[in-house]
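Up next, subunit A:
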Amino acid sequence: MTHLGYLLVGWGTTLAVGGLYAAALLRRGRRLSARVPVERRRWMTADES
Partner candidate 1 sequence: MQEINHTGSRTTRLLGAAVILGLVVLFFLGWFVAPEDDEQQDAVRMIFVHVPSAIFTYVAFMTTAIGSAMWLLRRSVWWDTLAAAAAEVGVLFCGLTLFTGAIWGRPTWNTYWDWGDVRLVTTLILFLMMIGYLSVRSLGGPETATATRAAIVGVLAAGIMPIVNRSVEWWENNTLHQKSSLTDGNLEDMTLFTLVVGLVVWGLFFWWAVLHRFRIAWLERELRSTDLDRALEERRAEGEPEGEKV
Partner candidate 2 sequence: MLADIRLVAAKDLRIEWRSRVTLSQVLPFALLVLVLFGFALDANRAVLDAATSGLYWITVLFVGLMSVQRATAIETTDGARRALLLAGIEPAAVFLGKALAVMVQLLFVELVLVGGVIVLFDASVESLPLLVSTCVVATVGIAASGTLLGALVAGVRARETVLPILLLPVLAPVLIGATRAFDDALGTVAVDGWAWLGLLAGFGAINTVLGALAYGVLLEET
């Protein structure tokens, strides 16, 4: 495949950055949930978990 290096860097970075951000969001969500008192842990557009 031509320009393989570019494709790998381009797609790879995109997927890696996306994945890392997703992981960071999930982790931040968990940490915050742990610190907020139980009664206040839900948000406005809640649905069943």
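Here is how the candidates were picked: all candidates are chains of the complex that A comes from, given by their letters.
Here, a contact is a pair of C-beta atoms (placed from the backbone, for glycine too) under 8 Å apart; a residue touches a chain by one contact, two chains touch by 3 or more; residues count from 1.
Not measured: the values here are computed from a predicted model.
S.K.: Of the candidates 1 or 2, report the single one touching subunit A in this complex.
M.R.: Candidate 1 is the one in contact with subunit A.
S.K.: Would you pull the subunit A residues touching candidate 1 in the complex into a rising list?
M.R.: 1-4, 6-7, 9-11, 13-15, 17-18, 21-22, 25-26, 28-30, 32-49
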